[in-house]
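Everything on this sheet refers to the single structure shown next.
A single protein chain has been omitted from the complex, and every remaining protein chain is retained in its original position.
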Amino acid sequence: MGYTFVLVHGSWHDNSAWAPVIARLEELGHRAFAPTVAGHEPGGNKGVSHADCVASVVDYIARKDLKDFVLVGHSFGGTVIQPVAEQLAARIRRLVFWNAFVLQDGESLEDNVPPHYKALFAQIAQPDGGVMLPYPIWRDAFINDADGDLAKQAYDTLSPTPRRSHTDKVPLKTFFSLEIPKSYLNCTEDTALPPGADFGWHPRMSSRLGLYRLVQMPGSHEVIFTNPRLLAEKLVEAGRD
Amino acid sequence: MGYTFVLVHGSWHDNSAWAPVIARLEELGHRAFAPTVAGHEPGGNKGVSHADCVASVVDYIARKDLKDFVLVGHSFGGTVIQPVAEQLAARIRRLVFWNAFVLQDGESLEDNVPPHYKALFAQIAQPDGGVMLPYPIWRDAFINDADGDLAKQAYDTLSPTPRRSHTDKVPLKTFFSLEIPKSYLNCTEDTALPPGADFGWHPRMSSRLGLYRLVQMPGSHEVIFTNPRLLAEKLVEAGRD
Partner (left out) sequence: MGYTFVLVHGSWHDNSAWAPVIARLEELGHRAFAPTVAGHEPGGNKGVSHADCVASVVDYIARKDLKDFVLVGHSFGGTVIQPVAEQLAARIRRLVFWNAFVLQDGESLEDNVPPHYKALFAQIAQPDGGVMLPYPIWRDAFINDADGDLAKQAYDTLSPTPRRSHTDKVPLKTFFSLEIPKSYLNCTEDTALPPGADFGWHPRMSSRLGLYRLVQMPGSHEVIFTNPRLLAEKLVEAGRD
């Protein structure tokens, strides 16, 4: 049976990196849609709010009239699919958080990152509201499983991310009582958040989901670049009934 | 050299699920025996005590006159092989805990699970003393690596487990001074207990063994259904000298 996937990217990304993932999903008999979240396109409006980000994905789904889909969020994308699920619960078959933030009611993304990241982003934010990820952090903490050439090529596809998407508090009044099944896909070498009980992805974020299905695969935060075929296969394992 | 294995199943299981594991062990030149623990057969007496469970395995081993064997316990089965080891230490070559409870003296299994599981089992216990595992928990937390069809087929082989096997306190006066070598086999996607320091299998349970050999494999709590051949191979790695 084929599933429909809606794929929500993370910070510094737009929808373009999903292309090889979508190709593999289609080979496997599924279909997939990937919006670019408001403000995340290169040259976009870096002053958008978190609510603008959420609205852009809700609008995308409404415009395409998508139903009965598996909704996937990567990293920052987790903070988007949570409010989208509150608004579109009846259309969603399952939620998949792939090394994604799972916010508690009223938190921002930055409430969940280590102090040194918060301080860094405050320092390097640009006047237009965008903030770029420094290359050394990308190279060693985000895409640690790439060789140097791929690390650079992939970095060239990134663009500044709207800082308010990290700092706005996100109301989540009904998310934790929604009856949508949930999965967490964890890449075992993902160090974009420092591994460990204090700041790691799993089980810190995953356990907030209550009952959830765990799927793991080897790789960094950016297997979308380093292993997109296996990522697609694991999204199926995470998303299927 | 061929080893002899005695395989003790977990809750909701009987001995039938071991069949493909035993077949693979035999292919590799070993032999294996798998009792059904008292009260665990479909339609059995769900009022049995933990001591009854232990006695049934001791009796099985005595009846078959097994010696010099590797004694394996899965999940609840860990709470059985601990007292069996106290009674039959001289017959046991090595103990293998496969995502199994390792009780401290005087604890019950339920003393080692999260409060929400305790509350759930109290609520859904049946008058005859049995308690069944709800399918949604099975699907997402126990057999997360199966597809939907296998998850359902495997669920159909389960039966209610005797609740006293989870709630009886188990005396373990000599276990931690026995000189039997010990191994812990951990499946890295096992979420039957919530991953993490508070309630996870490894290293919370494994570290109680003192000096032990760690073996890991990918998969859920129920690789006995999803990957029995690799399970057998890893039991050999865990059980060999």
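Chains: A and B, in written order; residue numbering restarts at 1 for each.
Going forward, a residue touches a chain if its C-beta (ideal position, glycine included) is under 8 Å from a C-beta of that chain, and two chains touch if they have at least 3 such contacts.
All of these numbers come straight from a predicted model, not from anything done at the bench.
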Residue, one of A:Asn15, A:Thr36, A:Asn144 or A:Ser206, that touches the chain absent here: A:Asn144
Residues of subunit B in contact with the chain not shown: 181, 183, 188, 197, 202-203, 206-207, 211-216, 237, 240-241
On subunit A, residues whose C-beta touches the chain left out of the figure: 136-137, 139-141, 144-145, 147-148, 188-189, 191, 194-197, 200, 218
